[in-house]
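Just one protein chain is left out here, and the rest sit where they should.
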Amino acid sequence: MDLVTFGVQLLNAIQYGMVLFLVASGLTLVFGILGVINLAHGAFYMFGAYLAYWIAAYTGSFWIAMVAGVAIAFVVGLVLENVFIRRLYGRDHLVQVLLSFGLILVIDEAREILFGKDVHSVAPPAWLSGSIQLTDNLSYPVYRLAICGFCLIVAALIFFVITRTKIGMIVRAGAENREMTRVLGIKFDVVNRYVFAVGIALAALGGIVIAPISTVFPGMGDGMLILSFVVVVLGGIGSVAGAAVGALLIGLTDTFGKVFFPSVSSILIYVLMAAVLLWRPNGILGRREV
Amino acid sequence: MASTASNIALRATGLHKHFGGLRAVADVSIDVHVGEIHAVIGPNGAGKSTLINLLSGELFANDGAIMLDAADVTRLPPDRRARHGLGRAYQKTTIFPRFTVHENVRLAAQARSPAPLRMFGSVRSDTNVHDLTAQAIARVGLTAQTQIVASDLSHGEQRQLEIAMVLATDPRIILLDEPLAGMGQAEARGIIDLISSLKVGRAVLLVEHDMDAVFELADRLTVMHDGCVIASGSPREVRTHPAVRSAYLGDHGDAS
Partner (left out) sequence: MRGWLIPVVLLAAAIALPFVVPTYYVQFVSKAFIMGILAMALNLAVGHGGLVSLCHAAFFGLAGYVLALLSPGYDPASLLLTLPAAMLAAAAVALIIGALALRTRGVYFIMVTLAFGEMLFFLFHDTGIAGGSDGAYVNAKPEIAIAGHQLLDLASPMAFYFVVLFFLIATIAVLTMLVRSPFGHALAAARDNERRARSLGFPIYRIRLIAFVISGAIAGLAGYFAAAQFGFVAPQMLGWHLSATVLVMVLIGGLRSVTGPLIGALVLIVLEEVLKASTDYWKLIEGLIIIVIVLALPGGVRQLWPMIVGARADGPSPRQAAPPVAESRHG
């Protein structure tokens, strides 16, 4: 493998890892702060991609699709928290697993009713649709580079909010010690609602930005849910930094796995997960049990 | 009191434990003899709970060694230490709340039976386990409550159950973590009498804040402060120890 090909693969790995991070950070935030395991997270990723396709097809604009898709996901998140999710706080995981499984069936069928079950593709914005010529016979799509840049901005925003703002402080305190923050009298019902909505919006955003480089298909949420779980297990639950580490590790493992070990590439990330479980059962950046 | 090595049931030497940068236990050595109650006292944050967790195996020491009789258990997990004859009662009552008193104690007896994980036959079929269970329940005076679900017991009764469970494992050394916490005067009296009877044929290590009870029960005292042992000896020696008076008893007035 020459240096240029290596560079291209490295970019692919980072770009894949960044999208994974977007989705998984939503999952890990919702678990870390609300204590709720949400299996429907992947379904929102899928739904976001279909929304992007649908809105883009009507308006002709990827940007409108992106903004409107995220906004719709956010509002849906607010409503779902209010109707269902808040009943799960403090309940055992089995109940959370099954309620979110019920949600998956509902979301899947809603998608079927609204958008059908066809496979679609979404065109990237015109000015990002070109390619950069790297060598005579090797080029790299601008849109993939744009994803990297965009995800970096979102990641920076997430870290800024969590580490530098008052809301972030409340959120961190909640993840560290739910009991304590309850005692402090912070309005948790409000914080919870927005955290859940942001989590859902991040999942949908992931689906929207991936739509132009992947196809939009009904089963896409399942695969992403599993990957997000592996990211969270690798990085340590509730830790956004852990999600970043886990997502990049998976991006690298998957991309270079396909290059070097194509026959077993689909199970390589699970081997990675098994190795991390043997080494640090609570994740690379997870707190160790006392 | 003979201090020969032969009747030392538990010997910890040079234990260290730190959490990140925080030193919880530093160079603590302690011997607990069969036939004695050895009390560990000290102000809050002195490292008593950490010490008891190190001894029971729920925490591993950063340095030092722990011997149960002749066996080095320093790196063994709690379940293996239990099978070496170590029994523990917790500070916060940790019974099995959905099981009856009898079932709670039977589980403890079963844990020390020759086939604790037998997969066939009912739990009721082992007469040995059954006898041990009945004895332990009778010993703590819960015979009338045998069939009551543990979560329905009073706080004092739950502490009694806790001790019955420890007894049913037939331990050679018992670790008691604040057995009197949250108890009324009358309830405490019964538990104190029970504890004083435990030392026959066994070694007892007691962590307790109730100084009256400690000085009534203890044959030997170790005083901890800031993770270190500052004094060890008979209750009389400890009471007059100047470092103890300034570091600990001084905060509480005359503790006797």
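Read from first to last, the chains carry the letters A and B; within each, the first residue is number 1.
Basically, contacts are C-beta pairs under 8 Å (C-beta built on N, C-alpha and C of every residue); 3 or more make two chains touch, one makes a residue touch a chain.
Nothing here was measured: the structure is a model prediction, and the numbers come from that model.
Colleague: Quick one: which of B:94, B:143 or B:234 touches the chain that's been left out?
Modeller: B:94
Colleague: Sort through A:29, A:233, A:247 or A:285 and give me the one touching the missing partner chain.
Modeller: If we include the chain that is not displayed, A:233 is the one touching it.
Colleague: Considering the whole complex, which of B:103, B:187, B:210 or B:226 touches the chain not shown?
Modeller: B:103
Colleague: Mind listing the chain A residues that contact the chain we can't see here?
Modeller: On the side of chain A, residues 31, 35, 37, 39, 84, 87, 90-95, 97-99, 101-106, 108-110, 112-113, 178, 222, 226, 229-230, 232-233, 237, 263, 266-267, 270, 273-274, 277-278, 281-282, 289 touch the unshown chain.
Colleague: Contact with the hidden chain only, please: which chain B residues?
Modeller: 56, 58, 77-80, 82-83, 88, 90, 94-99, 103, 106-108, 110-113, 115-123, 126, 149, 151-152, 165, 169
Simple rule for what comes next: only the chains that are shown with their structure count from here on.
Colleague: What's the distance between the Cα centroids of chain A and chain B, rounded to whole Å?
Modeller: Chain centroid spacing, chain A to chain B, equals 48 Å.
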